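Quick one: the structure is below, and I'll ask about it shortly.
Omission of a single protein chain aside, the complex is shown with its protein chains in their original locations.
Take a look at chain A:
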């Protein structure tokens, strides 16, 4: 379902980026990177208005003719970015939320690994499998 899934660190550096098709991976990198602008904007607005801080899902960040970019941010300011194809009209908001929730759970498992140093790039087969299954749409 998703074509690109990325985990971005607190200081906006990429910790994990996976694309369904590797041919124009850099384009997805750019898309993820620019989406951070909107994430930051939303976060700063959320800070001001002091609204529901428990809501981690940021919704649609940005859309292009081909893609829709969704965001999610953990309490520790780790950002998850999911890019889906705009043509995929069957995808509902709820399904995107489910993807993020699964991703968050997988990320939590990665961080719980005592051998993982927070802030490092994520290298984990388990995490990779979760990401792959999200991208293929097998939930």
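The rule is short, and it goes like this: a contact is a pair of C-beta atoms (placed from the backbone, for glycine too) under 8 Å apart; a residue touches a chain by one contact, two chains touch by 3 or more; residues count from 1.
Convention: contacts and distances are computed from a predicted model.
Name the absent chain by its UniProt protein name; which of "Trafficking protein particle complex subunit 10", "Cation channel sperm-associated protein subunit zeta", "AP-1 complex subunit gamma" or "Tectonic-1" is it?
Of the names offered in "Trafficking protein particle complex subunit 10", "Cation channel sperm-associated protein subunit zeta", "AP-1 complex subunit gamma" or "Tectonic-1", the one UniProt assigns to the missing chain is "Trafficking protein particle complex subunit 10".
Pick from A:12, A:98, A:113 or A:136: which residue touches the chain that isn't shown?
Of the listed residues, the one touching the omitted chain is A:12.
If the hidden chain were put back, which of A:64, A:98, A:113 or A:136 would touch it?
Once the missing chain is taken into account, the touching residue is A:64.
In the full complex, which residues of chain A touch the absent chain?
Residue positions of chain A that touch the missing chain: 9-14, 25-26, 29-30, 33-34, 36-38, 40-41, 62-65, 76-78, 86-87, 89, 117-121.
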